[in-house]
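Please read the structure below before turning to the comments.
Not every chain of the complex is shown here; the ones you see sit where they belong.
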Amino acid sequence: MEDRLVIGGIELKSRLFTGTGKFPSKEAIRETLEASNSQVVTMALRRVDFDNPEENVINYIPDSFTLLPNTSGARTAEEAVRIARIAKAAGCGNWIKIEVISDNKYLMPDNQETLKATEVLAKEGFVVLPYVSPDLMVAKRLEEAGAAAVMPLGSPIGSNRGLKTKELIRILISEIDLPIIVDAGIGKPSHAAEAMEMGADAVLVNTAIATANDPVKMAQAFDYAVQAGRIAYLAGPGAVKDYASASSPLTGFLKGE
Amino acid sequence: MEDRLVIGGIELKSRLFTGTGKFPSKEAIRETLEASNSQVVTMALRRVDFDNPEENVINYIPDSFTLLPNTSGARTAEEAVRIARIAKAAGCGNWIKIEVISDNKYLMPDNQETLKATEVLAKEGFVVLPYVSPDLMVAKRLEEAGAAAVMPLGSPIGSNRGLKTKELIRILISEIDLPIIVDAGIGKPSHAAEAMEMGADAVLVNTAIATANDPVKMAQAFDYAVQAGRIAYLAGPGAVKDYASASSPLTGFLKGE
Amino acid sequence: MEDRLVIGGIELKSRLFTGTGKFPSKEAIRETLEASNSQVVTMALRRVDFDNPEENVINYIPDSFTLLPNTSGARTAEEAVRIARIAKAAGCGNWIKIEVISDNKYLMPDNQETLKATEVLAKEGFVVLPYVSPDLMVAKRLEEAGAAAVMPLGSPIGSNRGLKTKELIRILISEIDLPIIVDAGIGKPSHAAEAMEMGADAVLVNTAIATANDPVKMAQAFDYAVQAGRIAYLAGPGAVKDYASASSPLTGFLKGE
């Protein structure tokens, strides 16, 4: 039996979600996304220029991908809801990543407004993936509100700082039945592998890939790392020990000569 | 041009070195080694039972592998030298991993005796891979003594504790021209990926694979993780930032409506 | 000019807040509190037995302390408000630490209900210190709601795991004008010192003191550590460097002989 992540009725083989921001060029997006083996890509709706196909980021996304439009730019639940509806009307499908951010320095999400938007959009039939600051009680309410997954941040967006909220994410993984997708802050493949080893269901990586010297290679690296972490989680790691433990018995090799 | 690690004149595609200790059964060794894609495997010479082929661990190592016999059990340079010569005479080739350990609790290597054994064996034409507690000056002397690589420990053997000596290993990577192969302590694929991202040339993983619930799967996970870390190192990661950095500009989406 | 923390109009010299839970005996509480030099102590109102003075924890608190009754046991804002009013009516003063917790495993606070209780109680003239999972937007709303301080957790209550949410707390310190008091998870004096070095205004320590083998000594240790961290913050630490930097010039000592 194959290991699959199911979200909104779609079976995903890859547990690496990607994004379209910060790439050196639009042309680089397609090649990188293909190298990543990812099947879900997020993009800011405001970057979709419907009147100008050449400028439209959607034209650079391979057809095999599920689109995950996000509401970046929204500062309130109401704005997020509005963006989600525009995205759907524009043919971007019914998946939506809710980002509600009014903090300009750390870009920390507003969990309360995100919850409100989730309640509204889940009722309207969206597959809602809310981006949150990791918080157990908020995650429980998102679950009740009909979210399809919870996307806690590892560290501030675009900081590449890694899993600085590990302790809180671990609690979500333990207590929440929805898929947990670590989003934001993952800066290196080892961070992605660690999130997966902890039992996260997927990770979303954008900045770390798009701002690498070689985004295509880095996308491949993240693909491997996410697979490594997931397989290790399934393989059941051995115990961590305080002391050493010899790989082979230490007795007697030369003694009996 | 392909990325290859060259040691003792042999070109290696895989940067994951493996071992034969602690497996649940000898049969498990072959399948796991194959799944790992590794090309170099270490084994304790005392585990080689020359009189009894069925018990001989070598019979369970795929032919494609380069053997890296180790001197585990040696407590002095002299004993290590003796084991190395026996290994060569027994047809195990001229690669040798020097382990000299007299500490029974943490199994910490004896750098001084290891250096002595390296000097002797390098002169005899061995491809010498010394296992050491990470120490810049010792690594410099090993380089002068003709070592083929330096194998610093990440944490005590078999502890699965990860890269606890990261700061010292980073100095070796920066200052030593020989390949640096992190050996001991790597407990999870994310640890291996991190070592490779730092610029280590390879890692040796035994306990973490052999003691997993599913060693075959775990071997595959480490294969992917080592590739992920190496590719990321070559791809040149983006900057780590103190603050957030939006994936797309935050201005104006809904403002102009 | 002396360094003082002012909360609710009270000038505090000590930045170590303490608690009364988990002590081996009520007698141990007084001696420990005195050794801590703390000036604020929290206690669960349900532990106050008004009918039975000998059992009443308040009788073991030195008079010099400001009482900080907490609402532990409350699962909703409404319950927290009720407990706060009872505490005030019972003569415990007008300070209140709001704890609203319905998660039984990790005891993670409910930020949303805590915010609601804060709004109500601040209007009633309480000096409100809400205990929260660290979240920038929640902290901003608590500020608007009239909280006297924000008390983010370092890790789950009683876990002694340390500052696992450091990254999020640092953001609160940077962005919120209220005093930030790290509460929960601090297990060792070094954790408390680190919180203070980061710029936290105070820390609350209960379990780590009460469950030490020698609570009186441990209280003294935390007193010193909190002072150490605060003074270091004020003294302005030197830069952290990637490389070494000699304490004295390396040139020439024996060269000129």
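Chains here go by letter, A, B and C, matching the order in which they are written, and residues are numbered from 1 within each.
Methods note: contacts are C-beta pairs under 8 Å (C-beta built on N, C-alpha and C of every residue); 3 or more make two chains touch, one makes a residue touch a chain.
Small disclaimer: the values here were computed from a predicted structure and weren't measured.
Participant: Taking the 3 displayed chains as part of a homomeric complex, how many copies does that complex include in this file?
Facilitator: 4
Keep this in mind: only the chains that are shown with their structure count from here on.
Participant: Connecting every touching chain pair, does the picture come out as line, ring, star, complete or other?
Facilitator: Topology of the interface graph: linear, an open chain of contacts.
Participant: As a quick test, compute the distance in whole Å between the mean CA positions of chain A and chain C.
Facilitator: 34
Participant: Find the geometric centre of each of chain B and chain C from their Cα atoms only, then give the gap between the two centres in Å, rounded to an integer.
Facilitator: Going by mean C-alpha positions, chain B sits 45 Å from chain C.
Participant: What parts of chain C, by residue number, touch at least two of the other chains?
Facilitator: Nothing qualifies.
Participant: Per the contact definition, I'd like the list of chain C residues that touch chain A in the complex.
Facilitator: Where chain C meets chain A, its residues are 102-103, 105-106, 108-112, 133, 135-138, 141, 155-156, 161, 164-168, 171, 174-175.
Participant: Would you pull the chain A residues touching chain B in the complex into a rising list?
Facilitator: Contact set of chain A toward chain B: 19, 21-22, 44-47, 72-74, 79, 82-83, 101, 104-108, 156-161, 187-191, 193-194, 197, 206-208, 210-215, 217-218, 220-225, 227-229, 231-232, 234-248, 250-254.
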